[in-house]
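One protein chain is absent from this view; the other protein chains keep their places.
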Amino acid sequence: MSELRETTYLEAIRDAMAEEMRRDDRVFMLGEDIGVYGGAFKITEGFLDEFGPDRIIDTPISEAAIVGAAIGAAHMGLRPIAEMQFIDFIAPAFDMIVNFAAKSRYRTGIGAGIVIRGPCGGGSRSGPFHSQNVESYFANVAGLKMVAPATARDAKGLLTAAIRDPDPVLFFEHKFLYRRVKEMLPVGEEIVVPLGVARTHREGSDLTIVTYGGMLYKSAEAAEKIADEDGATVEVIDLRTIRPLDTDAIVASVKKTGRLLIVHEAARFGGFAGEITAQVCEQAFEWLDAPVRRVTALDTPVPYAPELEDYYLPQVDDITAAARWLLAY
Amino acid sequence: MSELRETTYLEAIRDAMAEEMRRDDRVFMLGEDIGVYGGAFKITEGFLDEFGPDRIIDTPISEAAIVGAAIGAAHMGLRPIAEMQFIDFIAPAFDMIVNFAAKSRYRTGIGAGIVIRGPCGGGSRSGPFHSQNVESYFANVAGLKMVAPATARDAKGLLTAAIRDPDPVLFFEHKFLYRRVKEMLPVGEEIVVPLGVARTHREGSDLTIVTYGGMLYKSAEAAEKIADEDGATVEVIDLRTIRPLDTDAIVASVKKTGRLLIVHEAARFGGFAGEITAQVCEQAFEWLDAPVRRVTALDTPVPYAPELEDYYLPQVDDITAAARWLLAY
Amino acid sequence: MGISSRFAQEHHPVQESTLSDLSRTDLQSILRYMLLTRGLEERLETLFKQGQIVGGLYRSLGQEGTAVASAWALGDGDWLAPSIRDMGALFVRGLDVRDMLRQYTARGTSLCVGKDSTTHFTVPELGLLGPISPLGTQLCVLNGVALAFKQRSQPNVCMTYQGEGASRTGASHEGFSLAAALDLPIVVWLEHNRWSFGTQSHKESAVADWLDTARMYGVPAESVDGNDVLAVYSASRTAVDRARRGDGMTILVAETYRMLGHAQHDAQKNAPPVELEEWRTRDPIARCEAELRDLGTTDEGLETIRDEVSLELTEAVDDVLSEPPPEGEDALTRVYDASELDPSVPWTRGPVSGYGDRTTHVVVVS
Partner (left out) sequence: MGISSRFAQEHHPVQESTLSDLSRTDLQSILRYMLLTRGLEERLETLFKQGQIVGGLYRSLGQEGTAVASAWALGDGDWLAPSIRDMGALFVRGLDVRDMLRQYTARGTSLCVGKDSTTHFTVPELGLLGPISPLGTQLCVLNGVALAFKQRSQPNVCMTYQGEGASRTGASHEGFSLAAALDLPIVVWLEHNRWSFGTQSHKESAVADWLDTARMYGVPAESVDGNDVLAVYSASRTAVDRARRGDGMTILVAETYRMLGHAQHDAQKNAPPVELEEWRTRDPIARCEAELRDLGTTDEGLETIRDEVSLELTEAVDDVLSEPPPEGEDALTRVYDASELDPSVPWTRGPVSGYGDRTTHVVVVS
């Protein structure tokens, strides 16, 4: 039973990769400025010294080539972790991910067990190109998996599972949580959280909030507020994995509460809330006592000025208002 | 009142571009093999001779550069039409579309009034990379518009509107319809169909089918079958424009019929049916007498062999079965 | 699974000639593979006209020499990544002509079990990495294979092919640039066949000497007569040895010509007759036969090779046409790898029960 240490979300990600690289020499990393520089967010600080230039590879600025090389290495039985300096820069690799990685097993029988990870999300005043949530770009792509951890434990456990997964996994790290979210975790101890299983963050019986990533904390805060001020109990489900989706967990909760609010940080139109709504309508329609609602960012790019970004992002008051509307329905 | 001529879906697209180029010298085209060769589907046959190499531009194989040049030309007040030889090859231009074109007006106040068009969809045994429906990749991207015509008249009218639109429009032409769909259209007469307005293809009172693009005909066939064999009337709504979505038309129909079936050719999970379901739940929940259902392709890439592709694609029987399930609910 | 075991028997290692010039037997084998390629493509064309081919058919007439003679320079454990026009190289590496027939006729027995066509298969047992349609991407993926060789200090090399049209894509540039930066053991053939789909490449680019496009990456580059199998082989040989020594990537420009349209639907009517005429005189097969005659191979000898090839093809076509197409439900298989899945994870259970129609599948695993 190893000692516990306060571990940030960022450290949990670093530990998952370092420990897995120590355990399994098939695991290696490639990306921009991850070696000598230690990564834009210093996540890979010290990795070059410990694992050497063959396993911590500084690449040119070429996201498509980074993902491509990861796919080829995976074909050879290696377990590559490709870092996108910001997840927004996954866009130039879109073709490589959607057409090569995702379809490889289906077409050829040879899988592409790679992890593509990087910082996503807003709140840090980084403007339209360093704040995006990109899950919806890939939501309709069969063959991919998508993960969005909210806690330090899940960040470590899901990343470990993602590295071991035989299929391509997009791993979205919310940069706002990197240093703000902390948790006591056993030092050097393996944590594996299976992909595709949601977590009930908070139990409740009057309303279900389904969320993931950065929005977990605002949702929990709203739930808290409602418990204190309205005496109603809100169940908060943290999806953890976006694709594949743990529909069973969502449906079970909705059948209990009869009310569903979906909260995500990405824009509203065409966002992931749609898929959740569709599946709940298909599988729990008769249990719904109120319309399924969603609280999301606005249908605009992510603006840069604090006043604009705060208005753009879903806030606790928005969630509370929508939740109360549902409870009163 | 000009004479009518039988016009295929493909000819309607050709006419829209040729007529608009004759009317407005700001309109020009760029793409791969559109000039000397006349286009992979011969849509631009003869264009080089009529409009010359400055307006019919053969480019290198570089979709990002094609879309980029279109954006810059639009900044200068021109009205570019960028052809993707197959819409699948829009993937390498994803970054350029999502990050440059879509966000330009929001960030800088300068719009990017471009049309990106190309053949989409399955049924022609073309395998995983020449059969895709890509609307969901872009559904969550504010600043874009997306159009998917099903009839020859709409193909001409929507493309004309798209060319005149001040914002970036993705125009999806279903290649299975190119030569199979015909209609009598007035020769050389301007047709403009506004973006964002759905069309009621068939009136009905017992069930609403919402669809677009290639699936219109299978949906209509199912509706026909049900009318004949079950005596129930199905309303078929052809969205025509996917983004922005004509929610009013959908909601009005659902409030009338109380039952909604969504049919699209793209895969199910994370497909566009989700957004439609979410909006209907938000705006017509009390009018729903049955769960919203969807008939879509399988959650796999598009397979190549006829046996596999037929199994993969939504068929009339699937639509009929789902419709009957809803009617019996 | 079935595939790999099949190859376990079939795969016949390519002998490595140690000298950079070829023995007569080598040259006869090279001729044989070129004839096999051209012969198979002619059969496929017939099948296409008979409506037996699913989708498009892409010929390599006039370019067989580049594919075959370059692959001849590879050894056991090396990987090869062909474009759709490099079928010949695959046979050199041990692929059965039946496998190409199965691909084009979309058999359930094909390497892609009917889910994809042409050379779009990946077969680790043979060291074959197939392309996907979006051009330029394949080199980026092959880099990863080479990276694995390097990490395991395994003395193997990768060879791939790219058209001049494809070399205009962003992916191609990123692939070259990363391979050079990481000093990967890769040989890239830039196939300058004068065409890109329906357009002459000089109409789509300002490149005067395609060798310049190779030079920019800071690696050795050479221009080669792509229709001269001896030249192609020795350039390949040098480049392969260099890569095997650990001295990194080489880019070879094959000067050649696409003698037919992009695919069956393209009559290539814009091709200048003089150009076609000129290149017809440079046919790689005719030139290889001439070489062999000089080396003493008799007309009977050449006849025998042709007859063997023709017999092999007839048998292959008969076999494959009698093989079954895939079953519809197979469309649902191998989207994800089932082998490592935890049954306690809900989505792995596959189809959602409820409506009982097949469109309610959420996620499908094999």
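Per-chain residue numbering starts at 1, and chain names A, B and C are given in the order in which the chains are listed.
Heads up, the rule we're going with is that contacts are C-beta pairs under 8 Å (C-beta built on N, C-alpha and C of every residue); 3 or more make two chains touch, one makes a residue touch a chain.
Fair warning: this is a prediction, and the values are worked out from it, not measured in the lab.
Within the full complex, the chain left out of the display contacts the shown chains A, B, C. Among C:V207, C:L276 or C:A338, the one in contact with the hidden chain is C:V207.
Only one of the listed residues, A:D25, A:D58, A:E224 or A:D248, touches the absent chain: A:D58.
Among B:T8, B:T59 or B:T277, only B:T59 touches the chain left out of the display.
Checked against the hidden chain, the listed residues A:R125, A:K182, A:R202 or A:K225 yield one contact partner: A:R125. For the chain left out of this panel, the touching residue among C:A181, C:L252, C:A271 or C:V317 is C:A181.
Where chain C meets the missing chain, the touching residues are 136, 168-174, 177, 180-181, 183, 204-208, 212-213, 215-219, 248. Residue-level contact of chain B with the missing chain is found at 28, 54-55, 57, 59-60, 62-78, 80, 92, 95-96, 99-100, 103-111, 113, 142-143, 145, 164-167, 194-197, 244-249, 279, 282-283. Residues touching the missing chain, restricted to chain A, are 32-33, 35-38, 40, 58-62, 64, 85, 88-89, 91-92, 125-130, 268-269, 293-296, 298-301, 303-312, 314, 318, 321-322, 325 (touch as defined at the top).
The working rule: only the chains that are shown with their structure count from here on.
Spacing of chain A relative to chain B, judged by their CA centroids, is 31 angstrom.
Taking the mean of the C-alpha atoms as each chain's centre, chain B and chain C sit 35 Å apart.
In chain B, the residues that touch at least two other chains are 88, 91-92, 128-129, 269, 293-294, 298-301, 303. Annotation for chain C: residues 112, 115-116, 120, 132-134, 170-171, 335, 355, 360, 362-363 touch two or more other chains.
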